[in-house]
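Following this message is one structure expressed as structure tokens.
The complex appears here minus one protein chain, its other protein chains still in place.
Presenting subunit A:
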């Protein structure tokens, strides 16, 4: 009996062993040297229906102004101002974030100026969308469609992603139709690029091209981590440097648009600069990442929470920040009234301040006012003769555009501007290049901001 038992056990052992590979093969489809080779297909089957194409059309109007001399010579018979209308079409991508309500998020630059917005769904349906609201400074817009059987993208906390995580871009590059590209997260908290007014990008090497704008950047679980927005393209196409707006920032903005129809910018009420090597040394700090606070506005949100000039802000809601611009982008997109935990370093000790963000008085106001990305680094103030540039930061976009300390801004393109508010108003919808009329040493000149 004993040998028989052993024999039978051996038979069953070998039978179960020979069964095992078949079973494990069912679980892991492919393997090389024992390492699983994952395919993105199962995740994409669930995820791609949530990404749509956005087709826009409209007419671009450009006014042709009649020079004053004409009016002088022809009097009332002078030719009327001509308005040129040119039809345009555009293509981009969008992401369904609420299947029940039909909410779709995309980039503002995709739908800017459009009269008609058509959504192309993954299943082939084409549906007209209406614009619920947009935030040009962060380049986010919210659309709505009326349709059944929509698939919404899965959400996740985009603060949890790390450099090195896989990232998958889904969109409609060059209008080719839905396209999936893969890469990794190349960097986080990227700012200072001069693409948007508020920047806090995720950088990725997944191929992003024109038409991908407004599309989804997802993780391996198919959860939205960002909205693809821009690329660095020295020769026009992708070179492996793309930028996406983090999902958390998008959600903050969308919630405000849904609630108020617009973005109520949160304001901390501080001015400051990046913490750099020299400042860190001067203050005896170990960290070199953060925003140095040089001034706190009285009665501002920061003031009420006890933040003082000289503090260094190192984190927002427990997430470390790299520089002042990242702080600015985060605060400005969180929405007025948002409760924020700000981590600061004061006299070498880490402390936290609980801040309730104030509301911006002007629509474009934020942590520190930059009127135009290319004016960044210039401090402006109203003076009797015009808008005076009181100081200018070395190597800043403003300095690179040729502005100098003491310059007086007296006009923009062809209209006069008298004060900061007027300039702000004119710069609200900058289209292409902006020419500043500047008075320098009693000489008038035009500086073109690019």
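Keep in mind that, in the parts below, contacts are C-beta pairs under 8 Å (C-beta built on N, C-alpha and C of every residue); 3 or more make two chains touch, one makes a residue touch a chain; residues count from 1.
As a working rule, contacts and distances are computed from a predicted model.
Pick, from "Biotin-dependent carboxyltransferase family protein", "Outer membrane-stress sensor serine endopeptidase DegS", "Hydrogenase-4 component E" or "ABC-2 type transport system ATP-binding protein", the protein name that UniProt gives for the chain of this complex that is not shown.
Spelling it out: the chain absent from the display is recorded in UniProt as "Outer membrane-stress sensor serine endopeptidase DegS".
If I consider the whole complex, including the chain that's not displayed, which of A:101, A:159 or A:276 touches that chain?
Residue touching the absent chain, from the options given: A:276.
Which one, A:38, A:177, A:337 or A:406, makes contact with the chain that was left out?
A:38
For the chain that's not shown, point to the residue among A:87, A:234 or A:348 touching it.
Touching the chain that is not displayed is residue A:234.
May I ask which residue of A:99, A:147 or A:193 touches the chain that does not appear here?
If we include the chain that is not displayed, A:193 is the one touching it.
By the contact criterion defined above, which parts of subunit A meet the unshown chain? Give residue numbers in ascending order.
1, 5, 8-13, 15-17, 20, 33-36, 38, 162-166, 183-187, 190, 193, 203, 205, 220, 232, 234-235, 237-241, 275-277, 280, 287-289, 394-395
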